[in-house]
Every structure is written in structure tokens, then in C-alpha cells.
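Every protein chain except one is present and positioned as in the full complex.
Labels run A, B and C following the written order; every chain starts at residue 1.
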Amino acid sequence: MSKDFLATVMIWLTALLISGFFLYLLTDMLIHGLDRLSWAYLLDAPLDAGRSGGIAPIVTATAILVLIAIIVAAPLGLATAVLLTEFTRQKSHFGRFVERSLDVLASVPSIIFGLFGNAFFCLFLGLGFSLLSGGLTLACMALPILIRSAVEGLRSAPDEYRLAAAALGMTRGAALLHLLLPTAAPALAAGLMLGIGRAGAETAALIFTSGYVDRMPESWFDSGRALSVHIYDLAMNVPGGDASAHAAALVLVLLLFTINSIAMGLTRRWQRGRIHSL
Amino acid sequence: MIWSWHNILSLSRTDSILAALLRLCALLSAAIVILILLFLISESWPVLQHVPLSRFISDASWHPAQGLYNIAPMLGATLLSSLGAVLLATPLGIASALFCHYYAPTALAIWHRRTIALLAGIPSVVYGFWGLTTLAPLIGRLHPPGVSLLTGIVVLTMMILPTVALTVDAALAGVPAAYLRGAAALGLTRWSMINGVVLPAARSGIASGIMLAAVRAIGETMAILMVAGNVVQYPDSLFASVRTLTANIALEMAYAMGDHRAALFVTGLALLAMVLLLVGFAEFFKQDAAHV
Amino acid sequence: MKKLVTLVLLLVIVGATWLFIPKKAEQASNKPGMERLVLTGSSTVAPLAAEIGRRFEALHSNVRVDVQTGGSSRGINDVRSGLADIGMASRALKENESGLFSFTIATDGIGMIVNRANPVTALDRQQIIDIYTGKITDWQAVGGNADPITVVNKAEGHSTLELFLHHFDLQNSAVKAHVIIGDNQQGIKTVAGNPDAIGYVSIGSAEYEAQHDAAIKLLPLDGVAASVENVQNGAFPLARPLNLVTRSEPAGIIKAFIEFARSRQVDDLVMAQYFVPVAH
Partner (left out) sequence: MKVSMDDTDKNSEAQQSYTLGPLQSGPHCCDPRPLISVTDLSLHYGAKTALENVSLDIYQGCITALIGPSGCGKTSFLSALNRLTDMLPGCHVSGRIRFNDLDVCDPDLDVRLLRRDIGMIFQKPVPFPLSVRRNIELPLREHGMRRQAEIDAVVQQVLQDVGLWDEVKDRLNSPAQALSGGQQQRLCIARALALQPKVLLMDEPCSALDPIASGVVEDLILRLQGRYTVVIVTHNLAQARRIANYAGFLWMRERTGRLIEFGQCRQIFEAPAHALTASYVNGERG
């Protein structure tokens, strides 16, 4: 048997294995999760420590957490990306310092963010276990993702735009606002979606920052339980919580699939746009 | 990119204001990582004051309630589980990426890629849940207790596989088509073309993908906490239960006070140091490769 | 593309305003008359306390009860430092914790559990000690199958662990565990999935799961069957009170809450969590 044939077989098998595993995981989740899933489940408050009732306050808390994270991280990330691509030489010390620290930040494990969030936001800033603490912690986590995709989007905007805009005596700010940001918009949006996805999936960083309270949050100083924390709690701490955990897991996975699909669609659109403009 | 900073004076006034504002934002972003380090150190300071660092690797065991703080077994467990996962996920991920580029028909490749991207989006707690309810009993039938280093490695592999596959995929996409045409013109078989031309050309991309996956594996918390058994020990076999640094923090943090809590922050520092070492190593490797 | 940018911007703005509205609500909730009770501590008590809190909120529309989990000691510490109004502890106060006030709201026991497929039906005190210290490593030695024993122990900081060690007079460093778990449910899942495992968990949790088809069974301890009933009548040796702890003599809303938590009105909630209500 030739090496080429062997490699072909192996590679097809691997692909089959991965797709098979994915399908299995998905059906497993659907079979177990669909039992409990209903409109009432989505719209009710949890009862009996989550064994019965629904997940409305938990989905709300998750949404608020992600929203806080994005509202804080998006402008900061965009500004940093713009600075890195448009206002610094690639070799400048400041730019290199910023880029290096962001590389490090991107590789910091989420549990460390949890420790940091607990020590800094909850205790040092006195925000306590609250959606705000959790959201800010998530913002720190999402920041490098947002910056990276924004930097990529801006770097792929053609230099000709920058030169032509300058030759017309336009300020950099104007070139940025009217030409470069619109060109990079799909990349920015895709990055945003990725950030939302990462924030929405997070568990470890939230246990110590936004807490366990499963009441409908009334303000952002309330403690609130994220969907992933809810799943963890049901699976690990609540006897008889498995069925609810499966349903909650299904909801979370479907939400994240939607968000990621949007991100992928945007990325594709961005890449196609690039080909057209070349 | 093309803008050079060398002539700041060519900025108009609005631009200078904008630049200052942006620098402030960037400084803030960059400061987060320093802030994190600062807080980890300050929170672990209480225990570091009267427990020398060496005791964190020389104590008899990890029993913070009895004043014993050995985290070396957890360092080892983190290393082993990540290493195992990377070793498993790397060939699978590369094979999957090769499949998308050179084996699958276009439509199938698109679907496969989508599948992988969706796998990447499944949160770790769901993997952990699956591992706990499905995989651990399965492995337990093979050799008790079921929650073990092996289970951890398998679940971690599932989790980092998409990372490897997607980054390698991107690296393969960056291999110039001319190389492929050149190789095809020489009459190479598909595998010799891949082995001889494609993989070497995409080498640095593949390496950074693996590095990224390794960082993710080291930092993974919830899934490994749920499936690895959490006994603080050096594993004597793949079926022994282990506790990683991340699991140690997640498991005990909510219950810890005083020195115990500070010791958990020391664990966090060790974890961070490990990740930074890896990232630094990757950076060094990248620069080295650039000089060749 | 422009539409997209506008859309994203719009979303962010709408989100921001939406976030500011609840902030106003929060200012409103800080009006005199609106009170917030913060409970922290034992993860065994937390689900019960949350349920009681929910019912309490329904009766007192001006009160919000926040429940955060942690360990019993953490709860006690938080009450001391004033971080929490009420601490939750799944054990009695220790000697060095004097000066605090504790109020039992329910009783729970800690029972040994093994897999349902395990033929062993009882273990005496010395056998359990030997199993947990690694002197007995095979079920054959205590009359079971010839399989190695998987010892399940709890992570540091849990009062279940402290009570277990105290009852058997063990040091945690002497325990040779194969699996370490955090919360009760993880322990039940571990034992249910492993025919050779032995562990100890809250009796309430174990009985609930055993009745809902989890593959576990409770072993008698010192000859007393581990059941909610035996905990209730005081026969079970490893019982523990589930307490609410305060720093000073409770007054006002704290007092109201504790009295409510000890009243008949919550007996159904206590039993739903498979704990034993206090005698009234």
C-alpha cells in the first residue's frame, strides 16, 4: 500500500471521526435537552434550586454580563487597535509594549481573570458580587480578541486609501472615520461576535465575580448567575438537576452557535469584500 | 501601518487630540495585564511573607488547613494533561485542516470547516458535563475511578482540537498556490506534496496554532475540574486522578480564607508564570525562525 | 457596510441606555425602606436559603435576599467582617467562633455511599478508617468483590470534610484519596459511575438521588441506617445542624428572616431539599 493511499485513508478517517463526534455530541444534547425545553422554560424563573421552573433571570443576567463586557471593551479595544495600526510605527517602543501586553493578556487563563476580578472589582473597588464586577472581568477577557480582529481588519484596509486621503489634505481622523473603519467594519463586527461568544461561554471567571443569585437582576449592582454557571451548579451541586442542566446546556449552545454563525458569516463577507476591492 | 510616527508635527490639531486619547485607551488596555499581575502578587503576599517560595515545591503535601502548601504535583498534572492533549490534538487537527484543503470536495470542506468552528464555540462547562456523565463512567469501566488523567486528556483534546484545526487551516490557506502548482508540475503524489511542500511552508503557522492550543489547555478550568478527579498527587498511571492548578483554584477558592486563600493566589501566580513562559518561548522561537 | 456600522452603534447605544435604566431602579431601591440581606456560606445550605429567601421576598416586597455560596467557614468569616448580614454554616460553631449567634434552620446527616452494584452492605468504623487511610485497598478485605477500592474525598474547606474527619478522628493528610470532589452532587455522580467507589455526602442529597435511580446506596454508620428519618429522631451519629449565623443579636429584618426560616412556613421547602426541619 502506498504512503499516499494510507495518508488519504487516515485523513478521511480523522475528518469522519471529528464530524461523527460533533454529531453525536449534538444529538446527545438535543435528546437530553429537548425534554425540558419549552417556552415556559425560557420565560420562567428557576424554582427548587433550578430543578424545575425556567431560566429567564439567568438568561437575562447572562445578557447583561455580556452587554457590560462589550460596552466597556468595544470602545477601548477599537481605540487601541486604531492606535496600533494608524498612529504608531510598527517598531515604536510604545506600540510594541502594547502589543506584547495584549499577547500576554490573550493567553491569561480565565480562572486567573476570575481571581483578579474577585480581588480587584469585587473587593478592591467594592463592587461586591455583582453583574458589574462580572461584566468588567469579562471585558478584560474579551479585550484582546476584539483588538486582534480590529487590528487585522484595519491592517487589511488598503494603504492607498491612507495615502490618497492624506494627499487630499484630509486628517487621519477623517480618513479613519470615513474610509478605514467602514472598510474594516465586517472584521470589527466579526470580532465583536467572537468576543460575545467568548464572554457568553465563560464560567470560571464568573463564579468568583458575578456570583450565584438566580433572581431576576434589577440593577447592575445585583449579583446574577450566568447560564454557564447555572449549568455547572446544576450538574455539580443540585441533586436531580441533570435534566435542567441538559436543557440549559442546549440553550447556551444554541445561543453560541447563533452568535458564532453570525461571526463566521461576517468574516466571509469581509473576505469576499476584500477580493472585490482588490 | 504605513503611517510613521516620526513626524508627529504633521498631525493636525484634531489628530493630535485623537492620538492622545487613543494612547490613553491603549495604555489602559496594556495596563490590565500589569494590574492582574500586581493583584495576584498583593493577594498572595500574606502567605509569601511567612512561607518561603521553596516550600511551595518542597512541602510534604497540599493541605493548606494544616499549613502544607506543595503545589508541585499540580504543576506536574497541568503539564501532563496539557502535553497529552496537545500530542493527541495536533495530528488530528492537522489532518482535519489538510482534509479541508486538499482532500474534501469544496462543499464538504465548507461544511467540515463550519462544524469545527461550531465545535470551537461549545463552552467548556458543556464539555465538562459531557465528560462527567458520559466519558468518565466509560473509562471507569476500563479502570476505576473513571475520573482520571486520561479522561482529562481526552476532554482537553476535544476542546483544543478546533483551535489547532482552525489555525492550521488558516496557515494552509496562506501557502502560495504557486508552490502547489510547482509541486504538481513535478508529478508529486498528493501526500508527498503535502509532506514535502505544504507542511514545511506552513510550519510557523502550525507551530503558533499548537502554541495557542497548549495555552488554552493549560488554562482550561471547568472541564478539567469536572473530569480529572482532583486528587493532589503525581499520577502513577493514566488512570490515576490528578488535580491541575486551575482546578485547585476553582475547587477551593469559594471556601478559602486567610493563608489558604493567599496560597490559592500563589497557585494562580504559578499558572500565570507557566503560561507566560510558554508564550515567551513561542515568541523566542518565532524570532529565531525569522532569522533563519 | 455603513448600515452595519450604524446597526452596531445603535445596538451599543440602546444597550447602554437599557443599562442605565436599571441603575435608576437601583437608586430607587436604595430609598429608605428598601433593604438587602446578604447571605454567604455553606453550599449545602445555600439552595435552601435561596428558596426561603424567595418566599420571604414574596411576603416582604421591600426586601431583597442575596445568597452566595462558599464554605461554612467562609460564611462565618464574612459575617465577622461584615461582608454578609447572615452566614450559612452546615456545622455547629467551633469553640474559637464564640461571640457569634447561630440559629439552626434544619438538620442534615453525612452518610457513606457506595455504588448500588457493590455487594458490601455495611462497614464498621475501623474498616472505614482503614479504607480512607489506605490500609485496605481492595473490597475483598471487607467482604466484597476482588476489586480495588476508589476512595472519594472532599476538597479542603468543606465542613462535610471537617465533620467526617472529626467523626473518624483522622488527619486529612493521612487520607489516601483517589478522587477529590467539591460538592455533593459531584460525589454522587462519581460513586454512581464507578462500581468500586466509596464516598460520603449529605444524606438528603444521597437519598433523593437514590430514589431517583442514581446507582448508589447509603451504608449504615455505626449500625444505624443512614436515612432522613434517623437523622430526624437523632439516632444517626454523624448528623449536623444547618445554621444561620449572625454577628450580633439579630434585630429588624435579619430577625424577621431568621424567625421565618425557623418557622413552619418553610417546612415544605426544607423537606423538598431532603433536609430535616427543626422541631417546632
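Couple of notes before you dig in:
Here is the rule we go by: a residue touches a chain if its C-beta (ideal position, glycine included) is under 8 Å from a C-beta of that chain, and two chains touch if they have at least 3 such contacts.
In this text the structure is predicted, and so the values were computed from the model without any measurement.
Of the options A:Leu30, A:Leu47, A:Ala106 or A:Ala166, the residue whose C-beta touches the omitted chain is A:Ala166. For subunit A, the residues in touch with the chain missing from this view are 89-90, 158, 160-171, 174, 178-179, 182-183, 276-277.
We adopt the following convention: only the chains that are shown with their structure count from here on.
Common neighbours of subunit A and subunit B (chains touching each): C.
With every chain reduced to the mean of its CA atoms, the largest distance from subunit B is reached by C. Computed from the mean C-alpha positions, the centre of subunit A lies at a distance of 17 Å from the centre of subunit B.
Residues of subunit B in contact with at least two other chains: 132-133, 226, 254. For subunit C, the set of residues that touch two or more other chains comprises 43, 69, 182, 186, 189. Contacts from subunit B toward subunit A in the complex involve residues 1-6, 11-12, 14-15, 18-19, 21-23, 25-36, 39-40, 42-43, 91-92, 95-96, 98-99, 103-104, 112, 114-126, 128-130, 132-134, 158, 161, 165, 189-192, 194-195, 212, 215, 218-222, 226, 246, 249-250, 253-254, 264-265, 268, 271-272, 275-276, 278-279, 283.
Touching subunit A in their complex are the following residues of subunit C: 1-2, 4-5, 8, 12, 15-16, 18-19, 22-23, 25-26, 29, 43, 46-47, 50-51, 54, 57, 64, 66-69, 182-186, 188-189, 204-205, 208-209, 212, 272-274. Every residue of subunit A that touches subunit B in the complex is listed here, in rising order: 2-4, 6-8, 10-12, 14-15, 17-19, 21-22, 25, 28-29, 75-77, 79-80, 82-90, 92, 94, 97-98, 101-105, 107-116, 118-120, 124, 140, 143, 147, 155, 159, 162-163, 171-173, 197, 200-204, 207-208, 228, 231-232, 235-236, 242, 245, 249, 252-253, 256-257, 259-261, 264.
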